[in-house]
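For this view, one protein chain was removed and the others were kept in their places.
The chains carry the letters A and B, assigned in the order they are written, with residues numbered from 1 in each.
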Amino acid sequence: MIEINNLVKHYGDKKAVNGISFTVQDDEVLGFLGPNGAGKSTTMNIITGYLSSTSGTVKVNGHDILEEPELAKKDIGYLPELPPLYLDMTVLEYLNFICDLKQVKKSERKEQLAKIIAMVKIVDVADRLIGNLSKGYKQRVGIAQALVGNPSILILDEPTVGLDPNQIIEIRKLIRTLAKDHSVIISSHILSEIQAVCDRVVIINKGKVAAIDTITDLSKRLSGTSKLLLSFKGDAKACVNAVRAVPGVSDCKIRISDNDIHEAEVTVSGSSATDIRTSIFFTMSKNNWPIMEFRSLDPTLEEIFLSITGA
Amino acid sequence: MLAVFKREFLSYFRSPVGYVAIALFSFLSGYIFINNFTTGSVNIASEVISLRSFFVVIVPIITMGLFAEDKKRGTEILYYTTPIDLFAVVMGKFLAAFALYGIMFVNVFIHMIVTKACNGIVDIGAWGSVIVFFFLAALFISIGILASAITDSQIISAIFCFIMILVIQLLSTISSLIGSTIGAFLSVLGVKAETSNAVGEAIINGINWLDPFTKTADFRYGVFSVAPLIFCISFAIVFLFLTFRILEKKRWSNG
Partner (left out) sequence: MSNAKNNKKSEPKDKRKQSLKLYSIGTIIILVVIVLVSNILFEKVLGKHMSFDFSLSNQNSISQESIDFIKGLPDDTKIRIVGLMDRPTSLNNNPMRYIVPLLDDYANKSGGKITVEYVNPETYPSILKELDRENVYDLKKDQFAVYYQGKVIAVEPYDCFTYDSTYAQQGYMFPTANAVEYSFTNAIANITSGFTAKAYFVTGLQCDESTQLKHIMSSLGFETADLAVSDSFAIPDDCDLLIINNPQTDISEKVKTVMSDYINNGGDFIVAVNFYNNVGESYPKLNAVLNMMNLNIDNYVIRENDATYALDQTGFAALITRTDNYTLFSSSSQFRSSYSRPVRAYDNPYSYIKTDAVLTTSSTATAVQIDENNNVHEFENAKTYNVAMYATYEGMSDPPCCYVFGTSDFTSDSYISSYGYNDANVQFIRNCIRDITGLNDYNNVQIQSKPLDDYSIDSTKVTSSNASVMTIVFMVVVPLALVVVAAVVYNKRKNL
């Protein structure tokens, strides 16, 4: 468990982090979300003890990172944005070195390393030079490094940045596996990633927490207005006007027109979205405008993020 | 500490750096030894003393990457975020460089054996200069480590270390230069000759006090004194501590 209380970090006059507080429960995956320069990396660096905060406390399983750094750091595995890899070592040499650093007992080392190597799927590159590995493998070695010493908390800073889609999927899978018995904090500006793996999300902007909630709750909280997607064939203009005329619909816009298929976004005001769908269906069928696709649009994290950060 | 020592020491031999440094040292020490040998008189102490002048080249080679490379590659974050004391990191790297120096020095031990085999003398002065050599090596390596910690460029670190050691090697020249300049300056200002001389001399003596070479000069003649060794070690600790503080600064500074 990590308790972060009122974290402040100044860089000169600039406040990179300005009063961030949140708690990460055991075995929870927390997404840490914000635009570039919002203070994500700074916060993570403070949590891991790399930087000291200007004020505020970080407690890792009850140990203050400033007062009992050794105990606190023991429980944290950290993958920084740039994985701290020695390119001139082989994977095994490197992981053994990390074991030395984290004071993993000699007796447990072999077993633990074998487990980690199997888990992050780097068995076949274990004897290769890290400098010769692909970016995806390097990232896995970075994660392996964070896993050494069995920390209860994993902090991953942008773990999928720069990877190709296959690798991203692999890494996400890996994170979900890890989440079973670790608390995980993942920072990202790739929202789908957070959506894919996180239980809860902390959104920060300009050094402050903009929102903390589970993803579903957050969506709900934001769903004072909901949206529908409507694809159809026919006269776009007439159709838009017709839909607009349906009671409860506050707006309708054409998003895409592809030859004679149009895609419209329908904004619904009020709470009874289901009723409105029937009305729209009948309006369409009445006018002989075939519906190609019709579904409700859950607010994406992009939208949540945009609406919260006020962009 | 052991972890860092192990990694850094082995990394000398994973890359060409360690081999090249040892090869260089073998070549230089061999050259000096053979030059002595052909004259029919081999004084190991002289050889070791001559080898001290190569600190200025060899120390930067072996220390330049120690911290600079970590900074550049981002691996230094490991030392901040794992439960290891930063000072232990500094000591580990220091000991690795020191151990490499020890390995280089095997050359001189071989020369000693050859000398013995030729009925030459390896006297107490030779051992004295060996002891001094290692204490000076400790001092200069600590300077090299400091140089490596202040920058993320190996080249800058090497140059800085080179200049520092060069200045120390030329300290007696520099001191008399500064001392006489200030003395002359004072006498120009109208200070009495005795006073300006005394001031100049005091400055020379003050700067010379810092010169580890003068301090340890007597060892090669078999005169062992503890004070110069304490001097070397304590200043090595100062430089290592400074390195530690510079690393730690990263935690709280604006950088």
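Everything that follows uses one rule, which is that a residue touches a chain if its C-beta (ideal position, glycine included) is under 8 Å from a C-beta of that chain, and two chains touch if they have at least 3 such contacts.
As the structure is a computational prediction, the values presented were derived from the model and not from experiment.
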Touching partners, among the displayed chains, of the absent chain: A, B
Which residue of A:90, A:160 or A:183 touches the chain not shown here: A:90
Hidden-chain contact residue, picked from the options A:132, A:250 or A:285: A:132
Touch list for chain A against the chain that is not drawn: 6, 8, 10, 13, 18-19, 52-57, 88, 90, 127-129, 132
Footprint left on chain B by the chain that the document does not show: 13-16, 18-20, 22-24, 26-27, 29-31, 33-34, 37-38, 40-43, 46, 49-50, 107, 111, 114-115, 117-121, 123-125, 128, 172, 176, 180, 183, 193-194, 197, 200-201, 208, 211, 213-214, 217-218, 220-227, 230-231, 234-235, 237-238, 241-242, 245, 248-249, 251-253
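By our rule, only the chains that are shown with their structure count from here on.
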Separation of mean Cα positions, chain B and chain A [Å, integer]: 50
Chain B partner contacts - residues on chain A that touch it in the complex: 10-12, 48-52, 69-71, 73-74, 76, 78, 80, 82-89, 93, 97-98, 100-103, 145
Touching residues (chain side chain B, partner chain A) in the complex: 2-4, 6-7, 10-11, 14-15, 73-84, 250-252, 254
